[in-house]
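And now, subunit A:
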Amino acid sequence: MERITIDPITRLEGHGKIEIFLNDEGNVENAYLQIPELRGFEQFSVGRPAEEMPRITNRICGVCPEAHHMAATKALDALFDVEPSSVVKKLRELFYSSFYVTDHTVHFYALGGPDFVLGPDANPAERNILGVIHKVGVDIGVQVIECRKRNHEVIKMLGGRGVHPVAGLPGGWSKSLSEEERDLVREYAEKNVDFALFSLKLFDDLVLGNQAYVDLILSDTFTHETYYMGTVDDKNQINFYDGLIRVTGPDGKELVKYPAKDYAQHIAERVEPWSYLKFPYLKDVGWKGFVDGPDSGVYCATPLSRLNAADGMATPKAQEHYERFYETLGSKKIDGRYSPVHHRLATHWARLVELLYAAERMLELAQDPEITDPNVRPVVTNTPTEGIGSVEAPRGTLTHHYKTDENGILTDVNLIVGTTNNYAPIAMSIKKAAEGLIKNGEVNQGLLNQVEMAFRNYDPCMSCATHSLPGQMPLEVTIKDKDGRLIKSISQFLG
Partner candidate 1 sequence: MTEKQNSPAGQEKVGVYICHCGSNIAGTINVDEVSEWIKGNPNVEVSRNYEFMCSSTGQELIENDIKEKGLTRVVVASCSPHMHEKTFREATERGGLNPFLFEMANIREHDSWATNNKEAATAKAKALVNAAVERVVHHKPLEKIPVDIDPKTMVVGGGIAGITAALELAEAGHHVYLVEREGTIGGHMAQIDKTFPTLDCSACILTPKMVDVGQNENITLLSYSEVESVDGYIGNFNITVRKKARCVDEELCTSCGICEEKCPQKVVDNNYGAGLSYRKAIYRAFPQAVPGYPVLDKENCTYFQTGKCKVCEKVCPTNAINYEQEDQLLNFNVGNIILATGYDLFDARKIPQYGYGRLPNVFSSLEFERMVNASGPTGGHILLRDGETEPKTIAIVHCVGSRDQNHNEYCSKVCCMYSLKFAHLVHEHLPEAEVYNYYIDMRTPGKGYEEFYHRLLKEGTHFIRGRVAEITDADRKPGEEGKLIVQSENTLLGVQQRNPVDMVILSAGIEARHDSEKVSKLFKMGCDYDGFFNERHPKLAPVSTMTDGIFIAGACQGPKDIPDTVAQGGAAASQVAKLISQGTVMMEPVRASIREDECSGCRICNNLCPYNAIEYDEEKKVSHVVTALCQGCGTCVAACPSGVIDGAHFTNTQILAELEGILWDMPTEMTVMEEV
Partner candidate 2 sequence: MTENGKPKLAMYWASSCGGCEISVLNIHEHILKVDEVFDIAFFPCIADFKVKDVESYPDGYIDVCLFNGAIRNSENEEMAHLLRKKSKVLVAFGSCAYEGSIPALSNLTTKPATLDTVYFDNPSIDNPDRVLPQISSQVPEGNLTLPEFYNTVKSLDQVVDVDYYLPGCPPEPEQIWAVLQVVVGALTEGQPLPPAGAVVGAGTTALCDECTREKREKTIERFYRPYEIQPDPDQCLLEQGIVCLGIATRSGCGALCPSVGMGCRGCYGPPEGVYDQGAKMLSAIASVLDVGDESMEEAELESLIQDAVATIADPSGTFYRFSMAHSILRRVKNGKGAA
């Protein structure tokens, strides 16, 4: 049997590796996405004081440390059984919204953007953020950099540090917001809203204006009918910071809606000998392997998933774009809800809708009169026992689960991180893309673009999942014959 190794840089590179096996006809027999790294946070966090977890687990991922910091902080609220005051909640969500703006921006322009801005067939060497800048103009590049800059300034102001924030406390937050700071944050939030609208316009012009791209988005190669997960508020609208976890089916019907503390009743993780990363699936449906459809417990937790799992957006402008998103992609309203969009490449668009929501939400909070209340650090005296906290990380629902002794020293820690949710779907998308393109052993340059796009729309954060950088994997495909002799080698940069 022939095999194709899609190996990030080579076997030595640490962070993700694809193996495609061809049958004797030279068609795809099977494909594996291997995650070759483990760091063991769930074990070495045991014995540590629980309150340190926001400052320990953010090191799981330097790309979205804010998400881990926040999930850990919420787990501490539950662990110590303290309800944060409303100002604390608002302060945290303000911080978190700012983070969302910068994170989604980076993905769209640096990671996802190149596919569309430069086109799937562009020269791989050009296919990076610098390429984008050259194409759309330096001023836009500067805007992107400015956007990151101002939001990281807010993150540092409220979280203490630009990367790996420290301010989270059980029931509280160590840093309050002064009036001067609020004025700055408000100004930045307004810029963010403008920037989000600008980005959506850019997507309109570059992608929706291009029939070839639209066809690509709607093509079967990039379609999977799975379950979708997302966090929603009491109106079933998307919320990143807090709410109930809602799962909807391929048909759009709600499967279940549960509080984070019940996660273990609904999620289970499988182990495969060929990967260090675990495969979560929906217990309520069951594991049927790497397949989609209503009978398979495989689910997806991405911007697209959140839109599909929700009834709408909590801010006006975002809601407009939400509706336009479904209308444009031909979704129908069934009893008041849009039927789900299954086209994976639409995730990029969904991400921009979320970008707008995050910016609007940030502005709302920055204008909140209560936001500058200095009382944000309560003294906590409760005896800790067990606590579960979750947030919507940009790359999926993130859950932290702690148990401690009476001194608050951790005895058990379980973490289900964003990208892990999507491990199975990503593997499936890769396989499908490969099947679509590899016929009778014929492999062409297009394969890599397709696989790459199938892969990247998830914005898979292997930092979160396995601790490498998000999806930015130079791919190399080597095709060997039965005797392992090299037939063909193609490579290009992924992301």
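How were these picked? Simply put, all candidates are chains of the complex that A comes from, given by their letters.
Couple of notes before you dig in:
Here is the rule we go by: a contact is a pair of C-beta atoms (placed from the backbone, for glycine too) under 8 Å apart; a residue touches a chain by one contact, two chains touch by 3 or more; residues count from 1.
In this text, all values refer to a predicted model and were calculated from it rather than measured experimentally.
Of the numbered options 1 or 2, all belong to the same complex as subunit A, but only candidate 2 touches it. On subunit A, the positions that touch candidate 2 within their shared complex are 1, 3, 8-14, 19, 21, 29-30, 32, 34, 36-40, 42-49, 51-52, 55-56, 59-63, 65, 80, 124-125, 128-130, 142, 145, 148-149, 152, 156, 159-164, 166-167, 169-172, 174-175, 263-264, 267-276, 278, 280, 287, 377, 379-381, 401, 407-409, 412-414, 416, 463, 467-470, 472-474, 476, 491-493.
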